[in-house]
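As you look at this complex, bear in mind that one protein chain is not there, while each of the others sits in place.
Entry: subunit A
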Amino acid sequence: MFVAKSIAADHKDLIHDVSYDFHGRRMATCSSDQSVKVWDKGDDGEWHCTASWKTHSGSVWRVTWAHPEFGQVLASCSFDRTAAVWEEIVGESNDKQRGQSHWIKRTTLVDSRTSVTDVKFAPKHMGLMLTTCSADGVVRIYEAPDVMNLSQWSLQHEISCKLACSCISWNPSSSRAHPPMIAVGGDDSNGAYSGKVQIHEYNENTRKYAKAETLMTVTDPVHDIAFAPNLGRSFHVLAIATKDVRIFKLLPLRRESANSSGPTKFEVQVMAQFDSHNSQVWRVSWNITSTLLASSGDDGCVRLWKANYMDNWKCTGILRGDGSPVNGSSGPSAALSAVGVPGAAQMIVGAATAGRKKAQLMPG
């Protein structure tokens, strides 16, 4: 059951990304209007904008939070070919009284020659690392050697993907059995016959990232990519937003010898593939237990996917931001009742509230 709350974001152009922080109490949005806004959940459960500032001189494509261990830190990337790191300053200023907090720029990463399309912090156990990818196909990994000094970042790795990169995702696994791994998606509309998703893995021996896998079956432009939270699994689950939603399972195969220097080989399985958005899928996002996948597409809907005990993935809910009912939804759970408060966009999506009786009606 979800209750939709609409928030007056007041961005002057498209919002390209929303991102929750580690604890789920803060939210950042970024927009083509070159600004980033930070929203805090108040005690009343409402979201309040506590900061809004101009970050770049171009569209801001993505915004992401660092692990709170490193402070309240955001990274953003933009069409203006830069990525930036921002830190919230806690101090006694007049801003505090107005409920506004102050964010200052700690660094600008200017290595890219083209639009920086995605920015992600590496999993915490790797230290304070930041990854960017750019439209000219370069993935850059930066590290802040001193976590107390956010203005110093050194470029550690440059991975050339030969792919117009649009999105990256770190494998969140903290297991020592899984070397650092990053998945890159590209949205090249040309060169349709090459794989648009690459997996790069860190090799302890060469101290370099090397391509471990290309998902050759994904040939359409990829808009988003997301590893599921690992939570102690031995394999990796990767969701991909392309012209449909796809879920891949990557099973690391045992190496023949412990000291073989090549990258890990994976057994790649397609767990699911859905085209119910009937259009480009723009975003995928996992919940924290990686049991639910949300995807959004050009149809303006959010669809929720869940696997059952057999690893069969099914749609368990369709959400619409404006509260209008979803017509002709093919999913079995389109039980949707709009509480008619126009404008306020109040809505309840009853995903399978009816329980057993309902289940009887459903087609297999």
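Throughout what follows, a residue touches a chain if its C-beta (ideal position, glycine included) is under 8 Å from a C-beta of that chain, and two chains touch if they have at least 3 such contacts; residues count from 1.
Basically, contacts and distances are computed from a predicted model.
Novice: Out of "RCC1-like domain-containing protein", "Alpha-1,3-glucosyltransferase", "GATOR2 complex protein WDR24" or "GPI ethanolamine phosphate transferase 2 isoform X1", what name does the UniProt record list for the absent chain?
Specialist: Missing chain, UniProt protein name: "GATOR2 complex protein WDR24".
Novice: Just to verify: which one of A:175, A:206 or A:269 makes contact with the chain not shown?
Specialist: The one listed residue touching the chain not shown is A:175.
Novice: Considering the whole complex, not just the chains shown, which residues of subunit A touch the missing one?
Specialist: 1-9, 11-20, 22-25, 27, 29-34, 45, 47, 56-59, 61, 79-81, 115, 124-125, 135, 166, 173-177, 187, 223-224, 228-235, 278-279, 282-292, 294-300, 302, 304, 306, 308-310, 312, 314, 316, 319-322, 324, 327-328, 332-333, 345, 349, 351-356, 358-360, 362-364
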